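Here's a structure for you.
As you look at this complex, bear in mind that one protein chain is not there, while each of the others sits in place.
Should a chain be cited, it is by its letter among A, B and C, assigned in written order, with residues numbered from 1 in that chain.
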Amino acid sequence: MIPPRFEYHAPKSIGEAIKLLSDLGDGAKLLAGGHSLLPMMKLRFAAPEHLIDINRIPELRGVREENGHVIIGAMTVENEVINSPIIQARLPLLSDAAKLIADPQVRNRGTIGGDIAHGDPGNDHPALAIAIDATFVLEGPAGRRQVAAGDFFFGTYMTALAENEVLCEIHAPAFAEGTGYAYEKLKRKTGDWATAGCAVVMRKTGDTISHIRITLTNVGPTALRANDAEAALLGKPLDAANIAAAAAAAAAICDPAEDLRGDIEYKTAMAAEMVKRALKAASARCA
Amino acid sequence: MEVKLDKQYPLDVDADRAWALLSDLKATAGCMPGAEILEQLSDTSYKGAVKVKVGPAVAQFGGTVDVIETDAATRTVVLRGKGADKGGSSASMDLTAVIAADPQNPAHCTLNGAAAVIVNGKFAQFGGRMMVQVSEMILAQFVENFRQTALTLPAASQSSGTSVDADSAPVDAAAPEAPAKPTPQVATEINGLAIFWSLVKGWLRGLFGSRG
Amino acid sequence: MAKKLITVTVNGKQHESAVEPRTLLVHYLREELNLTGAHIGCETSHCGACTVDIDGQSVKSCTHLAVQCDGSEVLTVEGLANKGVLHAVQEAFYQEHGLQCGFCTPGMLVRSYRLLQENPNPTEEEIRIGISGNLCRCTGYQNIVKAVQSAARKLQEAATAAA
Partner (left out) sequence: MNAPTDNAEARELALAGMGASRLRKEDARFIQGKGNYVDDLKLPGMLHMDIVRAPVAHARIKRINKEAALAMPGVHAVLTADDLKPLKLHWMPTLAGDVAAVLADEKVHFQMQEVAIVIADDRYIAADAVEAVEVEYEELPVVLDPFEALKPDAPVLREDLAGKTEGAHGKREHHNHIFTWEAGDKAAADAAFDAAPVKVSQHMYYPRVHPCPLETCGCVANFDPIRGELTTHITSQAPHVVRTVVSLLSGIPESKVRIISPDIGGGFGNKVGIYPGYVCAIVASIVLGRPVKWVEDRIENISSTAFARDYHMDGELAATDDGKILGLRVNVVADHGAFDACADPTKFPAGLFHICSGSYDVPAAHASVKGVYTNKAPGGVAYRCSFRVTEAVYLIERMVDVLAQKLGMDKAEIRAKNFIKKEQFPYTSAFGFEYDSGDYHTALQKVLDAVDYKGLRAEQAAKRADPDSPTLMGIGLVTFTEIVGAGPSKMCDILGVGMFDSCEIRVHPTGSAIARMGTITQGQGHQTTYAQIIATELGIPSEVIQVEEGDTSTAPYGLGTYGSRSTPVAGAAIALAARKIHAKAKKIAAHLLEVNENDLDWEVDRFKLKSDDSKFKTMAEISWAAYNQPPEGLEPGLEAVHYYDPPNFTFPFGIYLCVVDIDRATGETKIRRFYALDDCGTRINPMIIDGQIHGGLTEGFAVAMGQQMPFDAQGNLMGNTLMDYFLPTAVETPKWETDFTVTPSPHHPIGAKGVAESPHVGSIPTFTSAVVDAFSHLGVTHLDMPHSSYRLWKSLRDNGAAL
């Protein structure tokens, strides 16, 4: 399994990368962690004429905090997400969930931005990003623009990212005090994509749920936000009946593709089960 | 690997114009994203090529399209397309397309498409996970291209041609009553047209929604 | 397609090479530098037999371009021993029967070496997670886990003695 030939470019700045994208046009692809793109090239599914390696752009990497927001460089690798004290303190959902992605070596190369920009419904960060109300900062020849995570994913491998744009940063508000969270991912083994996954972010006022996000991984053409499931819980306590109602509402929007992980029925049922588990785990973490 | 699709696409095009387009295979093929007819082999057989791009992945097939049946009375076309890439990984599609007039609105019709897509080789083995979703995307984009092209055709009768409400058809860019300059904004491939796709999805949802 | 000139330090030795951009790091190491310790098992980044250390991080060299290593320091299994003295993980794999056919061993060793730098005193569960990017078909991992535990103890003892 050998990739086809390509020209290699290693820009040092975002501007340089965008210029290369614009100049080289359709045949150019960005190389982030490479753990999706390189295997596709080795299988000869993809044959870009140019690879633009954005690993040498320092401004794309790192985690910082500004005005109550966490800002994560798109080229921050999964292990940095796991080990970042800022993310651990402000968005612990991400550092917890990233441990469930791939394996230790791949987490040294795989980036949060690559995971998002690829547009693969099997990836975990899309659902996580929607759950934390993240915004993506995209930069193209015309400058920067921001797209809410919920508006970014259109279909399998289809996102709001234009061909001449680079995903630069992921912004998300730090969790308020007492926020509960969980990511439940059912997988066949280490390194696998989710059979079904669910991210929950929850805040409670007393026993009443005052904020809720429920998002799903790999049970549709994109990550899904389970709006009806959220509605079934908002302003209510988390009791067995409400959990069941939310799980059922989440299952109703699932449209998974059958594969070796399971058929539509199983994946839908597992999405519902992951919703239940994530709700309980998130609730237990709410202060 | 086989995927079966059975879809109804409501169109803001009258049935006569839609049928006029559907029965012209070359023109219809032009609506298929990435497809082109290269050569007519016989009255009912054509040589063609398709290029499908999904994210970074590219598939290129060369093959034939045969018109198995054309029935003007029922406005039905049955097609069989078969193709393979250089190494022999293959794809085939049996498609039955029917234009059904809208009894409530003579300016509208429904395109019914039933397709059985069979894919062999590496696309089945490694792309299987995406097959249904990608097939649906391609088909939906085909329908949008079809609709736009059909709207550029001369109206068959006076009764046709009322445009749908702009709110429910946000991509209604081409002027339905302007047959003189047929320059539909058809998408030639499904890659990089994600925004377009999101709009198509919204539009379809709107139409389905309005029809309950 | 023009070759790219890269400078890469492998096991402490600097190499300057002209490589085709598509050259995978594992092929560069094995075929250009004749360091055949890193093996190719799956080619899709699942088995970890090709694991090497790049700038202090474990990486699967079958899914990494040689050209991406320009300016980097790479450590392979051949570089683990110091002047003929085996590293504690190598010694422990030998003592605890942590290998059979030997094919996964180089990747497993380089990964274990790095794991113990990241976490000098791992629990059994942390070891299992830590080597979960490396497949072994022979040992069932049980003795590999024992070997990593044993190496951790040896390294800790050495660190205490040195302090």
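Everything below uses one rule, namely that a contact is a pair of C-beta atoms (placed from the backbone, for glycine too) under 8 Å apart; a residue touches a chain by one contact, two chains touch by 3 or more.
Only a predicted model underlies this, so the values are computations on that prediction, with no experimental measurement involved.
Asks: In the complete assembly, which of C:Leu99, C:Leu116 or C:Leu155 touches the absent chain?
Replies: Touches the omitted chain: C:Leu99.
Asks: Which candidate, A:Ile14, A:Ala148 or A:Ala269, sits in contact with the chain we can't see?
Replies: A:Ala269
Asks: Name every residue on chain C in touch with the hidden partner chain.
Replies: Touch with the absent chain occurs at residues 20, 22-23, 27, 30-31, 34-44, 46-47, 49, 76-78, 80-81, 86, 90, 93-95, 97, 99-106, 109, 127-129, 131-145.
Asks: By the contact definition given up top, give the residues of chain A that touch the hidden chain.
Replies: Counting over the whole complex, chain A touches the hidden chain at residues 1-2, 4-5, 44, 103, 186, 188-192, 195, 259-263, 266, 269-270, 273.
Asks: Quickly run down the residues of chain B that touch the omitted chain.
Replies: Touch with the absent chain occurs at residues 1-2, 84, 86-90, 118, 120-122, 124-126, 128.
Here is the rule we go by: only the chains that are shown with their structure count from here on.
Asks: Please work out the Cα centroid separation of chain A and chain C, and write it as a whole number of Å.
Replies: Those two chain centres are 29 Å apart.
Asks: Distance-wise, how many Å sit between the C-alpha centres of chain A and chain B, to the nearest whole number?
Replies: From the centre of chain A to the centre of chain B is 32 Å.
Asks: List the centre-to-centre spacing of chain B and chain C in whole Å, with centres computed as mean CA coordinates.
Replies: Distance between chain centres, rounded to whole Å: 52 Å.
Asks: Among all residues of chain A, which ones touch two or more of the remaining chains?
Replies: Residues: none.
Asks: Would you please write down the residue numbers of chain C that are in contact with two or more other chains?
Replies: none
Asks: Per the contact definition, I'd like the list of chain B residues that touch chain A in the complex.
Replies: Result: residues 54-59, 122, 126-134, 137, 192, 194-195, 197-198, 201 of chain B touch chain A.
Asks: Can you check the complex and tell me which residues of chain A touch chain B?
Replies: So the residues of chain A touching chain B come out as 26, 29, 37, 40, 43-48, 118-122, 154-163, 221, 257-259.
Asks: In their shared complex, at which residues does chain C touch chain A?
Replies: Chain C reaches chain A through residues 1-2, 4, 20-22, 24, 43-46, 48, 51, 57-60, 63-65, 67-68, 70, 111, 115, 129-133.
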